[in-house]
Every structure is written in structure tokens, then in C-alpha cells.
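What you see is the complex with one protein chain gone and the rest in place.
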Amino acid sequence: MSRALRRFGLVPRSLGAAALVLLSAVPLAGQYSDPLTAALAKLDANSKFAIDVVMDSARSIGLSDMPLRSRVLEGVQKKAPAVKIVESVRRKFGFLRTARSALGSVSNEELDAASAVLEAGGKPAQLQLFKVRPKGREPLEAFTDWADLITRGVPGEEASSAIIKLWQDGADDATFHSLWNNVQADISQGLNPGTALQNRIRETPARTVTPQSKQPPEGQQENQSSR
Amino acid sequence: MSDDAADVQRVLAGDVDAYAALVDRYYDRCARFAIRMLGNRDDAEDALQATFLRAYKALNRYQERDRFSAWLYRILVNQCRSIAARRAHREKVFVREEALLLNAPDRAVVWTGEDEEFVQRVLSELDPLLREAFLLKYIEELSYEEMSALTGVGVSALKMRVKRACDRLRERWERIKND
Partner (left out) sequence: MTDSERHPYVELIAREARRPVVTDQAARQRIMAAVRAEPLPRRRSTIWGRVIAPRSFTLSPVTGSLLAAGLVGIGVLAGALTSNRVGRPPVGQVPPVASGLPVSLQASDTVVKFVFVAPNAAKVSLVGDFNDWTETRMEKAEKDGLWSVTLPLSVGRHVYSFVVDGAWLVDPKAPMAGDGYGRTNSVKVVTKGSTL
């Protein structure tokens, strides 16, 4: 991608640490095909049928089918057996629907994140605690970190309690993110996940105000990773 | 004498509790029809309540040579029609979705594909007379003669309704497939 852009003189040769490019809206050459149709064509008729039924169900009750679509495409790319793809799509639909029952009409992103919490092991009743909220406050970061902590091995109840308490204390996205970052660093250094969470929770201020979240400079976000 | 006829005789002889045996025997099956026909459990329960009460009051009209189930279903079908006619504008077919999900044991409900709501939604798209015929034929698995006796509609008309219901479903599938 970057090579293509360089060829057209749109990107400086050296990448550098902050070489961000605002891509123009000029469409690049390519086909106008639907990847989902192509993916489904690789499955047997029964599986395709079952998936169509799930996606139809989602649309009919006003849920976005994008997360389901993504599951199918991911499954096909991972060469998962068709029966696993069907199972995965069905489960995702169930979690999305449960999330909406718990939270009401929130954004699709929030439902997606909430469904990940449920899939990790969080409970609908716990999600419900996030339903009523001050205007403008969104638990997207909270849900993301919640699902992650459970996935990393923090016992479900401990992770849930910690996240819920932080939320109820008014923690902002930065606080959630910071907690998550510290806990995952501790875990990756060998600390027991539950212990790591308990340690870091103790460090978190008891009551955090919700100021404007710290935003990265406009137009720029970085995702540094190391191996 | 069938169990049904025997229980009817007992009720007519004064043993009210014998009616409970009839209710137990037929409630679930009638409930299935009522829910599929009306699309929600509240209306279905009203229909069932009215059906079993009417059947009780009319027990002396039941004749042994009739199949009790057919006789009961005649009442049930009529009750479903009455209730549907009284509640003309109902938008939400799945009334208790949220309550069910939130009161579920503390695990996220996993949708298995065998979903009552999915079926309700599909059935609710059928014209009620087509739906009724479809249900009697494929869910109650009655013969056309039995259906005719039950609904008062001629056999050929019923066959046409069943065929049209299946056509609608097939068309729906074509639409979904090409989405």
C-alpha cells in the first residue's frame, strides 16, 4: 500500500516515526465484488443457508450484521471448518442480541464490544449496570479492557467487579486504558493475572472525575508494538 | 372408550378435577398452535384460557364419536381468530424477548438457530388465513378432511391456501438468498 503511494509521489520515501498520510479519495484500481458472497461460496450449501438465516435474523431485528459478516470472513480466511463458522456466527448473534437487551439502543460499536465481554464470560446483569449513563460518556474503552482482562486470565468476577467499580466511580477512558496497560504488562512479566489486577486496582484513585479524555493529536494515532 | 372420552364422562358426572387431565394432555400442543398463530405468548395465553374454558362449558355437547382433539381445536382456532381480530395493530411480535434474556441464568443466551422468534417472524409474514392453513397442515399434521371439518372451509380451498403459504415462504427464501 505504502509502496503504491510512494510510486505516485504521495508519501515521502522514508517512513519515519510520524509519517502519516491523509489518503485522498481517489479510488484505486480494483474490482467491485462482494467478499462475503465469495467467502460463502466456499462453504457447503447447508452452512451457507444457516449463515444466511442468522444474518437475516440480525437485520430483521435491527442489529448490524457487520460483526457477523466479519466473523464469516475471518473464519474463511483462517480455514475454519464450516460447522465452526456457523457456530461462531450464531454465538456472536446471540451475544449481540443479549448485549442489546442489556444496554438498549447504543451504538453498534458498543454492542460489538459488549458482546465481546459476554463472550469472554461477563454477565448480562453486569452489562446492565452500564445502561444508564451521563450524556456523552461511553463505555467502549471499559468494555474493551474488561473483555481483555478476562481473556488474559483474570478471574471473571474479579475483572467484572473492578471494571464496574471504576465505571461507577466515574473513571475516564484514560484511566481504564492505564489500568489495562499496567495489568497486561505485569501479566506478561509472569505475575498471576488476578494478583496483577488487584495490585493495580489499589493504585487507581478511588474517585476519578471525568474530564475531557486525553486525545492524541488530531489525525494521528499510533499503535506501537514490539516482539 | 378413549382416555379423552372417559375423562369427559367423569367431568360430566361431577368430577371437575378430571378436567385437569384433559388440560394437561392438550395444553402444550394447543399452546404451540396458539403461539405460532398469534405470534406472542400473551395473546396465546388469552386464547388458551378462553379455549379451555369454553370447552369445559360445552362439554355436554361433545360427542364421543368426535375426536376430542378435533373438537377442542375447533374452539381453539376460533378463539385465535377472535383474539387476532380484536388486536389489529400489533407491531412487536416478540414481546418478552428482553425479559427472557435478562432473567436468564447468568450466562449469555446462546442462539442455537432453533429460535422461536425466528419462526414467529417468518410465520407472521404470512397472511393469517394462509398461516392458519399452514399450521394445521404441517404443524398439527391434520388431513385436509380434518382441517375442513375444523375450519368449515372446503378441502380445495384449504389446499390452495397451503400451497400459497409455501409459495410465500419459497419467495422469502429467494429474497434472503439474493440479499
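For clarity, chains are labelled A and B in written order, and residue numbers in each chain start from 1.
Please note the rule applied: a residue touches a chain if its C-beta (ideal position, glycine included) is under 8 Å from a C-beta of that chain, and two chains touch if they have at least 3 such contacts.
For clarity, every value in this text was computed on a predicted model and none was experimentally measured.
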| item | value |
| --- | --- |
| Sites on subunit B contacted by the missing partner chain, in the whole complex | 11-12, 14, 16-17, 19-20, 23-24, 27-28, 31-32, 35-36, 38-39, 45, 48-49, 52-54, 56-61, 71, 74-75, 77-78, 81, 84-85, 87-93, 114-116, 118-125, 127-129, 134-135, 138-139, 150-153, 162-163, 166-167, 169-170, 172-173, 175-176, 179 |
| Touch residues of subunit A, complete complex, unshown partner | 1-4, 15, 19-23, 25, 27-33, 35-36, 49, 53, 56, 58-67, 70-71, 73-78, 80, 84, 88-89, 91-92, 107-109, 112-113, 116, 119-120, 140-141, 144-145, 147-148, 151-152, 180, 184, 188, 213, 215-216, 218-227 |
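As a working rule, only the chains that are shown with their structure count from here on.
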| item | value |
| --- | --- |
| Distance between the centres, which are taken as Cα means, of subunit B and subunit A, whole angstrom | 43 |
| Residues of subunit A defined as touching subunit B within the complex | 50, 52-57, 59-61, 86, 90-91, 93-95, 97-98, 101-102, 118-119, 122-125, 128 |
| Subunit B residues touching subunit A - in the complex, by the definition given at the top | 97-98, 101-102, 104, 106-113, 115, 117-118, 121, 176-177, 179 |
